[in-house]
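In this view, the complex is presented without one of its protein chains, the others remaining in place.
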Amino acid sequence: MEKPIPGKIVAQHNSRESCWIVVHGQVYDVTEFLDEHPGGRKIILKYAGKDATQEYEPIHPPNAIVDNLPPDKHLGPVEEGTVDKVEVKMTDQEKARLRRVEARPPLSEILNLHDFEAIARQIMPEKAWAYYSSAADDEITSRENHAAFHRIWFRPRILRDVTNVDWSTTILGHPSSMPIYVTATALGKLGHPDGELNLTRAAARHGIIQMIPTLSSCSFDELVDAAQPGQAQFFQLYVNKDRAITKRIVQHAEKRNIKALFITVDAPQLGRREKDMRMTFDAADPHEIGKSGGGQVDRSRGAAKAITGFIDPGLKWADIPWFKSITKVPIVLKGVQTWEDALEAYDQNLAGVVLSNHGGRQLDFARSGIEVLVEVTEKLKEKRGITFPNNRFQLFVDGGVRRATDVLKAVALGATAVGIGRPFLYAFSTYGVDGVDHALQILRDEFEMNLRLLGSQTIKDVVPAMVDASNIHTHFVPVPQDQLYNTNYENMQHARLRDIKVKTKL
Amino acid sequence: MEKPIPGKIVAQHNSRESCWIVVHGQVYDVTEFLDEHPGGRKIILKYAGKDATQEYEPIHPPNAIVDNLPPDKHLGPVEEGTVDKVEVKMTDQEKARLRRVEARPPLSEILNLHDFEAIARQIMPEKAWAYYSSAADDEITSRENHAAFHRIWFRPRILRDVTNVDWSTTILGHPSSMPIYVTATALGKLGHPDGELNLTRAAARHGIIQMIPTLSSCSFDELVDAAQPGQAQFFQLYVNKDRAITKRIVQHAEKRNIKALFITVDAPQLGRREKDMRMTFDAADPHEIGKSGGGQVDRSRGAAKAITGFIDPGLKWADIPWFKSITKVPIVLKGVQTWEDALEAYDQNLAGVVLSNHGGRQLDFARSGIEVLVEVTEKLKEKRGITFPNNRFQLFVDGGVRRATDVLKAVALGATAVGIGRPFLYAFSTYGVDGVDHALQILRDEFEMNLRLLGSQTIKDVVPAMVDASNIHTHFVPVPQDQLYNTNYENMQHARLRDIKVKTKL
Amino acid sequence: MEKPIPGKIVAQHNSRESCWIVVHGQVYDVTEFLDEHPGGRKIILKYAGKDATQEYEPIHPPNAIVDNLPPDKHLGPVEEGTVDKVEVKMTDQEKARLRRVEARPPLSEILNLHDFEAIARQIMPEKAWAYYSSAADDEITSRENHAAFHRIWFRPRILRDVTNVDWSTTILGHPSSMPIYVTATALGKLGHPDGELNLTRAAARHGIIQMIPTLSSCSFDELVDAAQPGQAQFFQLYVNKDRAITKRIVQHAEKRNIKALFITVDAPQLGRREKDMRMTFDAADPHEIGKSGGGQVDRSRGAAKAITGFIDPGLKWADIPWFKSITKVPIVLKGVQTWEDALEAYDQNLAGVVLSNHGGRQLDFARSGIEVLVEVTEKLKEKRGITFPNNRFQLFVDGGVRRATDVLKAVALGATAVGIGRPFLYAFSTYGVDGVDHALQILRDEFEMNLRLLGSQTIKDVVPAMVDASNIHTHFVPVPQDQLYNTNYENMQHARLRDIKVKTKL
Partner (left out) sequence: MEKPIPGKIVAQHNSRESCWIVVHGQVYDVTEFLDEHPGGRKIILKYAGKDATQEYEPIHPPNAIVDNLPPDKHLGPVEEGTVDKVEVKMTDQEKARLRRVEARPPLSEILNLHDFEAIARQIMPEKAWAYYSSAADDEITSRENHAAFHRIWFRPRILRDVTNVDWSTTILGHPSSMPIYVTATALGKLGHPDGELNLTRAAARHGIIQMIPTLSSCSFDELVDAAQPGQAQFFQLYVNKDRAITKRIVQHAEKRNIKALFITVDAPQLGRREKDMRMTFDAADPHEIGKSGGGQVDRSRGAAKAITGFIDPGLKWADIPWFKSITKVPIVLKGVQTWEDALEAYDQNLAGVVLSNHGGRQLDFARSGIEVLVEVTEKLKEKRGITFPNNRFQLFVDGGVRRATDVLKAVALGATAVGIGRPFLYAFSTYGVDGVDHALQILRDEFEMNLRLLGSQTIKDVVPAMVDASNIHTHFVPVPQDQLYNTNYENMQHARLRDIKVKTKL
């Protein structure tokens, strides 16, 4: 075992010329890495010669530092108790936030998934909120994901015996208590110290499946170890430029009994998320105006960019057979956005596709998964004669889901199940595992009620004729307002109380 | 006759261990019922050992307590004048509300049905307003009910002699002075001490038909007794799990000369009405944060849940012949939402259907009745060759009606009559029976005017060619706003007065 | 000549039992008329025994009092200088209004027709503004009239020599400097002491045609007398229940050389205009709450109702031959709203129709004239093989016009000319005849510019292929907002100035 390095020595390497930092009790020389750091060198220099663990922890996946530094830059353990931590003074803003945390309403007052987001927005640290909530460009697709569900309406049936209703299903052969799964989202510790473990535990309680992300804050093995006996888990894979690493990861996942591999195919490069990017300017120097001239744009892109440099933009259809050769785990493509690609996946005998645009975080003006679903079922029926839901080739949708009604619309249109991401992040960011548990209980209640109101005893009875999706492809922008006409118009008034101040609108 | 129980004795049973309450002069032991109470045990415990009549009265149908407790828990009469009432201190909020009640404008200033709602919103107790106005989930369907009428436009005809116009009609063979009826709504006493009697009386004055609800605050017999000689009444039925009870109710209704039975088929379970639910948290304990953990969600659902546990979710088409066997009264299904179910009702020789989504209080994203009407008339013509209005099988619509023009659109599209609910509730909640009377007078005036302007002498002359309903099936959500572009845009300005404060926009 | 009645005598008849008033120097006994007065008896009693001329003048057509009272109630002239006028104290509100009148911007700052309305809204007396601006029910049709033009887009042509452009045309054979006319509107003196004379004079200056209204504040002969030699005028006719009166009016108009008769066919009864109606409550007694009970609704309907009781709701197609028998003046129907009625007018050999919904003041949800125009030209081509513009049968449109582009859209779609009403009312209400003149000059400039930009040398070159009207029949209401989702969404932010208050949005 190496001899620990005294904190005093570390503290001397506190400049751009020689910059050491301590993370999880280990000393690293990051001098040469400074300019490559996707989050910018400034944030590292703040911790030069000191312990950076607290800042590092929630926004880097496990082993990020080891994976990104050459072995000789790993200098060995620090002598315990000898290294300075950076003292972070609590700002007034942070104190106010903590008061808001204390003021959370009891869980019983959280009536729907929106409520978690409303609380999270007020009590999460701004950076964490920005990372979770932000999306690409003008965030049109992100909002469209939700809006698209509002273009689908129900055709409920009556006078069917719905005394007993059952909303359980099977996903890729594994039972699920509801037609949903926890989809993969990165950096869970930004929202809660237990990170994705909150999801593993709540999924166990409710008998649903968690998809473990490549970019989890908790390590893959932690999340698998936390599963209950018989609890199924999927794994979401970002494919590394170094295929040996990918092979190792996949085969490890298979060994740990992962039930399906969801390969992300919509992120050859991370989208620009401007809300996230604006966060990085908080500490910027006010005297820099105009300094960054031609060609030297500061390309720091917030938390997102910091963690994704390894993803391979060269991934292609021709790589699919290789994946099949290294694992027997069923493979699903996550991020399919056209019927043409869904057809190709079907023809390559994959287990399914997730119709998704990555929560609106990649290409703005990509269509919603629920819209693509309509096109995919139509065309695959036309081209290959198959109907959905279909066990041989399963369709999933994610993005914008807030209500069980959203899920049931997808199910009626042929989806096997629907992935839910952000709402669960907000649930654990506000109330930890109990939050996620409560979120699932709300969905459970909504499924029970809505199955009854649809006149369906089981998920199989939720059929295409129960929805009108004829408006799904409409993307309308109203003609710009005639401001002069409209401001001249004097609104109609109600009858008014006499001489009394009206109750202000709640 | 039993010996009255002294209040002192009652007062001793004031805990969770032994809980007696007094309602309408009778003592009940509700100890074992505490955990079953749909409104939660807390509210009952507040009245333990005391007289709960005042709280109980407006939110329970008559006999609710007798129907829900075993006979041996009915302990007998209380000794008069010996029992404590719970003193309710008048809050400042309540005092302000009562001042607003005093400030109501004279009825002559109420120009349309919207006006009643505007006043009601300001003067009703919050709980009552929440119960009446709330709807399911995000209340999309509730508002769509009204919005859908705005997608239908008139094609009025000219140069027809409209000196004399007549907007009377017959509904299921019974004359009505207008093509509307008072539809069934629950808990009338929440809005006014006379409850549904206000409706019975005003209906008499105007020669229209009232549909008596199963869940009225006034008893069925009270409402029938209040009818004038020759005043027709319908009855809305929630079917009980115990069919013997249902049979008794139906046959009693027939005996009391009810003209039609409207069986509610869209409520196998009550919808979640979150505005109503939020009301129950008013008195909640601030120290409960996070307490309600896995699986133990507080499912209290406001006033709605408290009154509907008996409704049978197992009701099915196969039960219809049984209904025909126990009564000769014409049967109409209330809550039909597809042409398929309307066709089935027709084929089963029922008298008609109400195309309704329960005022948007059940399944959110169910379509409006007026939209379903277009589909039903099209398909029944295609499948059975019948046209509407049709005496053998009558179509009704309810939901979202505020103007006579709304009604006339439904009539043009084939409806026999249209049910109106909430506007009359708001009318009596603000001005009692005179309010409902005034509301009907407004409708009367609007019918007269609009028949003339349509070029129709009678309701029969209001034909399909008088409306353009070609946009009825459009459910569009605008593309999410481009916030950055829009906030950069500088609005056009009008010419401005010189150096003078402009009159602020009213 | 009668002996004048002393004011002292008149002053004694100042009660409900005996009520005399003085108007224009004549004494009338209106005791028996009190309850028939469409504006209510209260307003008359205020002037009982006094001179009511000032109040009477602007809201009654000439001779209204003579026409409505039996001859024996006309008591003769009052003795000059002996009668009390009602002293009207100037309120603070009125003083503030007069200051705003003073603060009008110079006419050169009025850049478009909207600007007149913006100024009028601030400087007109509230009652006058309410009468001019109000429309039926929820004023949906009124605003739709303008909105419909926004669904029509141009297809301008290039590289045509537009050095000289000419936007003059002929209307029913009479030259007009632009494809517009001043349409008939009532009660011009509400806005300006010269009333409709402002329109006559400005029309003369610009070579356009004025349609004289039946309900003008100025008398018909005044307006005809004011015309310049050769200045063409039309006449709008409300048909009286007493056809002898109508015959007299029509034949007088013909004698005075009126060029066309526009018979209003969309107003068998006046629409309910609630903004106008609310005005009448200003002086209402606060102690009347609830007094007006069953059946006794106060039906006062503001200024509109006061002047229209004579209109015949029995007018019908069968009356058309009679009109042709009493006059040779070309007859146009004003207020046609379907192709069926336009076809009938064509088949009855009338000179044309105005596709109009009375400025949205009659049947709410009637379609706009511009929308009906599309249907009419399509169907008349299909049924009778005729195209438009067509000299034998001319189509006119009115409602919602604010820009020359609006007019050119109608022209491209087949209209001969377009009627403009409210904008000219606002123009003279703010600047008298110079206002109307300026409004016409603005339109003139807009026509010149837009003809050039369309690539049209003359009005004849403005052809159907220059517009895309394919969206004209769409009447969409967006799906109701998802309030919970939308309020959770955090809007995108622009880059911000450092530590400086931003210029507030103008």
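Order as written gives the chain letters A, B and C; numbering starts at 1 within each chain.
Keep in mind that, in the parts below, a residue touches a chain if its C-beta (ideal position, glycine included) is under 8 Å from a C-beta of that chain, and two chains touch if they have at least 3 such contacts.
Computed from a predicted model, the values in this text were never measured in an experiment.
K.L.:
Using the touch definition from the top, which of C:I152, C:I171 or C:V353 touches the missing chain?
P.N.:
Of the candidates C:I152, C:I171 or C:V353, C:I152 is in touch with the missing chain.
K.L.:
Using the document's definition of touch, tell me which of C:R104, C:K334 or C:R361 contacts the absent chain.
P.N.:
Looking across C:R104, C:K334 or C:R361, the contact with the absent chain belongs to C:R104.
K.L.:
Looking at A:D51, A:D194 or A:D341, which makes contact with the chain not pictured?
P.N.:
A:D341
K.L.:
Quick one: say which of A:G7, A:P61, A:G191 or A:G271 touches the chain that got left out.
P.N.:
A:G271
K.L.:
For chain A, which residues lie in contact with the unshown chain of the complex?
P.N.:
Counting over the whole complex, chain A touches the hidden chain at residues 99-100, 103-105, 109-111, 114-115, 118-119, 121-123, 137-138, 140, 265-266, 268-269, 271-272, 274, 277-278, 281, 284-285, 288-295, 297-299, 312-317, 319-320, 333, 335-338, 340-341, 344, 362-367, 473-480, 482-485, 491-492, 494, 505-506.
K.L.:
So that we can see where the missing chain sits, which residues of chain C does it touch?
P.N.:
Within chain C, the residues touching the omitted chain are 104-109, 111-112, 138-140, 143-144, 147-148, 150-163, 205, 403, 405, 409, 431, 434, 437-438, 441-442, 445-446, 448-450, 452-454, 465, 468, 470-471, 474-478, 483-484, 487-488, 490-491, 493-500, 502-503.
K.L.:
By the contact criterion defined above, which parts of chain B meet the unshown chain? Give residue numbers in ascending order.
P.N.:
Its contact residues with the unshown chain are 112, 114-115, 117-118, 121, 133, 138-139, 143, 146-147, 150-151, 274-275, 278, 286, 402, 476, 479, 482, 484-485, 487-490, 492-493, 498.
By our rule, only the chains that are shown with their structure count from here on.
K.L.:
How far, in degrees, do you have to turn chain A to put its CA atoms on top of chain C, rounded to the nearest 5?
P.N.:
180
K.L.:
Going by C-alpha centres, which chain would you call the most central?
P.N.:
B
K.L.:
Farthest chain from chain A, comparing Cα centres?
P.N.:
Farthest from chain A by mean C-alpha position: C.
K.L.:
Between chain A and chain B, what's the gap in Å when you average each chain's C-alpha atoms?
P.N.:
That gives a centre separation of 42 Å.
K.L.:
Roughly how many whole angstrom separate the Cα centroids of chain A and chain C?
P.N.:
About 59 Å separates the centre of chain A from that of chain C.
K.L.:
Can you list every residue of chain C that touches 2 or more other chains, as numbers and ranges?
P.N.:
Where chain C meets two or more other chains at a single residue, that happens at 114-115, 118, 121, 138, 274, 278, 476, 479, 482, 484-485, 492.
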